[in-house]
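A single protein chain has been omitted; all remaining protein chains appear in their positions.
What follows is chain A.
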Amino acid sequence: MRKILFVETKLHLRDWPSMLFTIGLPVMLLLVLGLSIPALSKTGASGLRGVDAQLPAMMTLLSLLVLACSVVPAVLTSYREQGVLKRMSTTPVHPARLLVVQLLINLATGTIATAVLIVSARLVFGAAMPRHWGWFVLAFLLGTAALLAIGLVIAALAPNGKTAPGIGAVVMQPLMLLGGVWIPHEVMPDVLRRISDFSVAGPVTQAITDAWAGQAPQPLHLVVIVVGLVVFGGLAVRFFRWE
């Protein structure tokens, strides 16, 4: 298991364009948006600026969505299509190990991206560190798990490696909208905000934002994330094909 983790990590690092996308892009957007939109640097009703919690949380979601909807389905469908999973099933080690390792690596990548976002926001905008670490870690881990489960479902249902990125993009765009990457949650129209509250992606952003700002996430958001994790995790287990 440790060797699979080691080798897969090396392969992941060799795929530097995807690293650039998952870590570089969110950080770059954080800096560009934070520096170019004055409203984000104004203190809001909560006593915090947009760059303190909301913007970094939005960029965290962006990074996780790219991992879940683009990287995970691309890697897993290509492993299935090329017979990597099937070849492994001829050995005493079940290919499910490879799946677990892939999820761990993507969790680690998301963690690194988030850490870089925290540090960048602190250095460039003097933003506060997440104020409630316990809630922050919980919201991040549950949120990442739920989003990666969506990625697994995409990988399970995509007929082949060519269609996976397309399906991933179709899933990712509405989740970005509902997750508040384009419009912040509180300025969304009422209907959209209500949908957003049940969209998994929206609650992930909200829970992370709340924890960052030092509040406990809303119970509704945590419940939606956990339900998403269970439902999509179950679907992935039910429909995943090894060949």
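Everything that follows uses one rule, which is that a residue touches a chain if its C-beta (ideal position, glycine included) is under 8 Å from a C-beta of that chain, and two chains touch if they have at least 3 such contacts; residues count from 1.
By our rule, contacts and distances are computed from a predicted model.
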Which of the following names does UniProt give to the chain that is not shown: "Export associated protein", "NADH-ubiquinone oxidoreductase subunit 4L", "ABC transporter ATP-binding protein" or "D-alanine--D-alanyl carrier protein ligase"? "ABC transporter ATP-binding protein"
Just to verify: which one of A:Lys86, A:Arg131 or A:Arg193 makes contact with the chain not shown? A:Lys86
Interface with the undisplayed chain - residues on chain A: 3-4, 7, 10-11, 14-15, 78-79, 82-84, 86-93
